[in-house]
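Missing here is one protein chain; the remaining ones are kept as they sit in the complex.
Right, subunit A next:
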Amino acid sequence: MAHSLSEECTPLKHKYDSCFNAWFEGYLEPAMNVSADAQQRETYSKQKAAEYEEKCGKIWESYRLCVQKAVKDKGLDTLLQQAREENPLTEPPPVDKSSSPSPNS
């Protein structure tokens, strides 16, 4: 696993990454196969989001606080703020049509 930008945060980061990866690997394939029905998708997503929070929420909070401080110490907070203002990316960017698979494939 890659290191954190602050050595102090690396052990927390490794713990958090392991937790997320374990959750994600259990989440992804069932999420792909869950029925196209919006209601069912919502029920599944809600349940898995809660499970993630329950399993990884605590370690995430410790890691987040550590890395937040490290980002500030490195002077990256202003640069990040600028980048967020310029391009918030709160929604997935529009799909590039030229690289889309054709509907029949």
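Going forward, a contact is a pair of C-beta atoms (placed from the backbone, for glycine too) under 8 Å apart; a residue touches a chain by one contact, two chains touch by 3 or more; residues count from 1.
The criterion applied here is as follows: contacts and distances are computed from a predicted model.
Asks: Which of the following names does UniProt give to the chain that is not shown: "PRELI/MSF1 domain-containing protein", "Prenyl (decaprenyl) diphosphate synthase, subunit 2", "GTP-binding protein" or "Cytoplasmic tRNA 2-thiolation protein 1"?
Replies: UniProt lists the chain left out of the view as "PRELI/MSF1 domain-containing protein".
Asks: To test your reading of the contact rule: which positions on subunit A touch the chain that is missing from view?
Replies: Given the touch definition above, subunit A has residues 1-5, 9, 13, 16-17, 20-21, 24-25, 27-29, 31-32, 34, 36, 41-42, 44-46, 48-50, 52, 60, 63-64, 67-68, 70-71, 74, 76, 79-80, 82-83, 87, 89-90, 92-93, 95-96, 99-101, 105 touching the missing chain.
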